[in-house]
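Worksheet: one structure, shown below.
The complex appears here minus one protein chain, its other protein chains still in place.
After this line comes chain A, so read on.
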């Protein structure tokens, strides 16, 4: 009777070495065991290398097919129905709007789909409105209540974010496969409450790192069917861009203030109306627009450039700061001067802009993605999040 040896801790190389030195005639059972283990390990290695070395099939752009004329008509008719029904129809309007934008976004010959049902959205809106009203009333009655509620709310924020993301991802599909979000509440509590709170005590010096943690949490916990998103974003990029954006703001503001003081102020003396105050306000707004666009563009490009979907796709983004500033300024002015009628046009422009700035490298695993399990998630969290102004946007 030969004694057996536990090979389970051996690496593949060690197993092969052991197999070469063993005498098959003396220890047939051990040899057989080794052969089995070697075959098993080699199979694993083969699949992992296949995954990491998935072939690049093609590099494609994102095409957005929506047009402002068509969407304006949809938008305004839905708005009318929403007003006439005192807001109830808004759930249907939201579904149609999202379906329009998702369905008109095409990558590699396939379009996205928005799957939520209006009743899910309606339920969410009602719950969110009640929660907000309760909060407002309690705050009015007693500020101390409000303070306690703020703490309760802080504990709930991560939950709202997690449920909101889960709903949003599950309601998004591409090629009949849903996206998924599986971030945990505990991690969300860390990145959305604990780290931001601690960063206050570092005079926000920790903030770029916190923002990176938030993005990382969201992306790493997202998957397309059974394929995970994976990102290698760098803290240094977040710091470099935060600092550059702050400097940019200061620079624009100083130039604006100098222009106000030396050009506008003397002019005002003639006009009898102080233009320099307007000048300073304008330089603040322009500075903010430029700096935030710079930051958003750079971070989006970094984020996309470092993100891949396991053996399915690699992303890349080339948003230019100037283009983004132009987009936002023109959109805002158009909306303000048309008293909101330009909202559909602005939304279509923005969708086109971001689509044009995005590229996808399609990898060979694209046809083998499997759908994960499909549960149902209510829309409450997502709706509550919009109403309470928790920003969920990733890019």
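Operating definition for what follows: a residue touches a chain if its C-beta (ideal position, glycine included) is under 8 Å from a C-beta of that chain, and two chains touch if they have at least 3 such contacts; residues count from 1.
By definition in this document, contacts and distances are computed from a predicted model.
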item	value
Undepicted complex member, UniProt protein name, chosen from "ABC transmembrane type-1 domain-containing protein", "Cytochrome c biogenesis protein CcsA", "M48 family metallopeptidase" or "Carbohydrate ABC transporter substrate-binding protein, CUT1 family"	"M48 family metallopeptidase"
Full-complex contact with the absent chain, from A:19, A:63 or A:99	A:99
Option touching the unshown chain, where A:29, A:43 or A:137 are the choices	A:137
From A:32, A:76 or A:198, residue that would touch the chain that is not displayed	A:76
Sites on chain A contacted by the missing partner chain, in the whole complex	65-66, 70-71, 73-74, 76-80, 82-84, 87, 90, 94, 96-97, 99-100, 103-104, 110-111, 113, 125, 129, 132-133, 136-137, 140-143, 174-177, 225, 328, 331-332, 335-336, 339-341, 343, 346, 366-371, 386-387
